[in-house]
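Step one of this worksheet: look at the structure below.
Every protein chain except one is present and positioned as in the full complex.
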Amino acid sequence: MIVVMDAKASARDISDVIARIRAMGFDVHLSEGKERTIIGVIGRGRPIDREQIGLMSGVQNVMPVSHPYKIASREYHPDDTLIPLNGVQVGGPDLAIVAGPCSVEDRTQIIEIAHAVREAGATALRGGAFKPRSSPYSFQGLGEEGLKYLADARAETGLPIVTEVMDPQAVPLVCQYADVLQIGARNMQNYTLLHAVGESQHPVLLKRGMSSTIEELLMSAEYILSHGNMRVMLCERGIRTFETATRNTFDINAIPVLKQASHLPVIADPSHGTGKWEYVESVSLAAIAAGADGLILEVHHDPENAQSDGRQSLKPEKFAALVEKARQLAPIVGRQFPVRETVR
Amino acid sequence: MIVVMDAKASARDISDVIARIRAMGFDVHLSEGKERTIIGVIGRGRPIDREQIGLMSGVQNVMPVSHPYKIASREYHPDDTLIPLNGVQVGGPDLAIVAGPCSVEDRTQIIEIAHAVREAGATALRGGAFKPRSSPYSFQGLGEEGLKYLADARAETGLPIVTEVMDPQAVPLVCQYADVLQIGARNMQNYTLLHAVGESQHPVLLKRGMSSTIEELLMSAEYILSHGNMRVMLCERGIRTFETATRNTFDINAIPVLKQASHLPVIADPSHGTGKWEYVESVSLAAIAAGADGLILEVHHDPENAQSDGRQSLKPEKFAALVEKARQLAPIVGRQFPVRETVR
Amino acid sequence: MIVVMDAKASARDISDVIARIRAMGFDVHLSEGKERTIIGVIGRGRPIDREQIGLMSGVQNVMPVSHPYKIASREYHPDDTLIPLNGVQVGGPDLAIVAGPCSVEDRTQIIEIAHAVREAGATALRGGAFKPRSSPYSFQGLGEEGLKYLADARAETGLPIVTEVMDPQAVPLVCQYADVLQIGARNMQNYTLLHAVGESQHPVLLKRGMSSTIEELLMSAEYILSHGNMRVMLCERGIRTFETATRNTFDINAIPVLKQASHLPVIADPSHGTGKWEYVESVSLAAIAAGADGLILEVHHDPENAQSDGRQSLKPEKFAALVEKARQLAPIVGRQFPVRETVR
Partner (left out) sequence: MIVVMDAKASARDISDVIARIRAMGFDVHLSEGKERTIIGVIGRGRPIDREQIGLMSGVQNVMPVSHPYKIASREYHPDDTLIPLNGVQVGGPDLAIVAGPCSVEDRTQIIEIAHAVREAGATALRGGAFKPRSSPYSFQGLGEEGLKYLADARAETGLPIVTEVMDPQAVPLVCQYADVLQIGARNMQNYTLLHAVGESQHPVLLKRGMSSTIEELLMSAEYILSHGNMRVMLCERGIRTFETATRNTFDINAIPVLKQASHLPVIADPSHGTGKWEYVESVSLAAIAAGADGLILEVHHDPENAQSDGRQSLKPEKFAALVEKARQLAPIVGRQFPVRETVR
């Protein structure tokens, strides 16, 4: 249930409605938009008396939410959510490009790649220190050492850090180093972890599970949002289908569907979405044309010898060429690249 | 097996190689490219003696084909295949836009829509006279009457006709009216039909089956090509996955994969690929950005009352807006819209 | 819409109702069950006047059909449909076992295998003369020659023949040789072919398309049934999923779902459902335990050298062992193996 307040409702009207809802045994979540305030009613209890609320001063409309998510929905929060990242307002006209290696392998590697992606126009640096791997015998990442190298790379280039956290207990540690916490596809329904990153109040990049529906992605986002942590970016990274020519099937439809259903920014990951570097540029441009708010891309200076995901990593020069094409494409779909010092 | 002839090979060299292959009990298919001729060895028999052929005059290389399709592969035919359609060379820089209703419903309807899509810049008119429907109780199309209305619409607008044929025996009839024969998704592996349209030597738009792999699509194309009918356009129209927010999952990856594996043009069908008109523009732009050679779109002047597929049909004004955006996007990815009389 | 007649309705009552429905511009399909007659109203026209029909003599109930198929539904035809095959009533307590090679390769091969499967207890012989193959360069079957060898095998063993027909025009030819026409998975939505086998009035084994839903299978059956050809067996043969350990994913759920939704017999094809002979016995027993009315199995005396599907073909001795286990399992789920002369 959400209560849509009139554009002219007073602060007093709003606090009265909140008090009444709380008195009925529910929790409340506020969405203060440009035009009006919307009050989300959260929790389970006696069925709420819509009519009673509807008659209160300043209330325009009381309506049920037609989705199993609430705070994530555009009904509840009509304006786009903007999340600041290195001078870019992710979700607004500026496109964000997050780039870097799959795994942090050593200090030299991450710093070298950070410089390369910054030169080419990246907004932020990605790199995994904790790696979820299907096999316990695959490289599992450098752990905190990797986080320190990421911090070094940030110190050298100014690029903020996007890195994955897998363990709820490790959230405080990763928050010390990361600017954005990444939740990987395998953990999209790891609710303990979602609660932990929600509580952290740190920005989050939430990847869609490889066979999760769009609605399930939004319900997982709702877990984070329900802690009042509104800085959630949704990430389409390809789904699992019968097709074997590519590693995953990038679900381009998900971009307009998510933009219509939710106010949260949508980031595309064509590296995982295709699994082969030669298709990454085409699908990156497609994602921007379809309305994505940004890209996250795997870039490696030596893909043949990468510890992981070399097959889908772009070399820095290919990445630079892709960014250049994206820059040209952006205005056609009403987007732009930020003009800022870190990009020349 | 393919025999790559030297750029300087003489006509005599080529005919000698062909004669030798035939003498070994195989058939031959010729691909005469800009730079060189490639000879495809077709059929089953004793293993062919590669060395013997390799020593003949004018032969540069004899190599196995690494795919279960041969004529459809870029290895065998490195240059893009161009298929003329109303002044556009489909597969070249010009983008082709095929548009019209799902079904031909009556004479007035198809002529009205034909005018509207022509005004907006369509290259050709689509419209179904024979409709494959899951239920025998759904509208099955007007049959030959529908074909006649399509011919009337062509006479009035100059737009060539793309229409589906389902029955091998009906191929000669449909060829009388259609400029391009469409093979629907459900018939992608209807081999009797593929042979029939191959023999017809008519241009073909071959839709990918809803759960066919990209490789299977190319093998089905091979059935048509093996009759020497080289005018085959491949069509990505969405695949069946677990996602239910959209009717199908448009496989954007398929576009660069097909363009890399084959020389045949690739047309995108975002109407079926999404199943909801509100997502069609985003996915159409995405398809062009990813490298598609054209679009096929469902347009209806009264979608609410359409006999079929109203949910995914654009109104003419939405279609015109989409074409306008596509026109702006085209040059970014090295494409263009044809400047021709039929478009003002 | 279906009209359920009272158990005591007279022939005159029934013919009156039929006449009234026809007068309203609809067609009629009769289902005469043990207990009562049900009249299916087929076609599109003005909405039918339920109340008017409901008041007629002998009418118990007039009700809409809640599925897009009608004649195939259990609502319309509550009793199990029984289809006679070599002394077995397929769909009744007797289990039917159809067995034989994927392709007829030569006269000796098919006769040798026919003897082997008959010895082991098979009800009928399968063998492909027309083969749908993804690649035009794969073995396409022996054609009519193969049909003749099948007829020879029947003459020698008494086993009726189940063989595929792919081309609507070939239906009369195949009917001359086959006891049951098989529609392959790739042709499940080849409506021209479905109409042709419907008109033939020959028994049909209809395979589920590799990514067709259960409802789509029943709608395809409806195409055949709508010609008054009620002898349709449904075949679950595995669906296409992301899993690659097996060729297809045998959908065991489909068996109870189909038995609940429809009165038609359900045959399981664990050979295609798994794609590997070593899993065929387990899945065959599973299918019977789940309620299948029979099995169709690929058996070959020399799988390593089979022209097609050798990987999933059982050797005759493995087949005999499987039948023996099935024989023991049958009574547990209320089924039996027929005691008849052809089995010793």
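Should a chain be cited, it is by its letter among A, B and C, assigned in written order, with residues numbered from 1 in that chain.
The rule is simple: contacts are C-beta pairs under 8 Å (C-beta built on N, C-alpha and C of every residue); 3 or more make two chains touch, one makes a residue touch a chain.
Not measured: the values here are computed from a predicted model.
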| item | value |
| --- | --- |
| Partner chains on view for the chain not depicted | A, B, C |
| Given A:Thr108, A:Ser135 or A:Asn305, the one touching the chain that is not displayed | A:Ser135 |
| Touching the absent chain when the full complex is considered, from A:Tyr223, A:Phe250, A:Tyr279 or A:Phe337 | A:Tyr223 |
| Of B:Ser220, B:Thr241 or B:Ser262, the one touching the omitted chain in the full complex | B:Thr241 |
| Residues of chain A (touch criterion as defined above) contacting the omitted chain | 42-44, 68-70, 132-139, 166-169, 186-187, 189-193, 210-211, 216, 219-220, 222-223, 226, 240 |
| Residues of chain B (touch criterion as defined above) contacting the omitted chain | 211, 240-242, 244 |
| Hidden partner interface residues of chain C, rising order | 211, 213-215, 239, 241-246, 249-257, 260, 273-274, 278-279, 282-283, 285-291, 325, 328-329, 332-333 |
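Going forward, only the chains that are shown with their structure count from here on.
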| item | value |
| --- | --- |
| Inter-copy rotation, chain B to chain C, in degrees (Cα atoms; steps of 5) | 180 |
| Far-end chain from chain A, centres as C-alpha averages | C |
| Distance between chain centroids, defined by C-alpha means - chain B, chain C (Å) | 35 |
| Distance between the centres, which are taken as Cα means, of chain C and chain A, whole angstrom | 50 |
| Per-residue overlap in chain A, given as positions that touch at least 2 other chains | 211, 241-242, 244 |
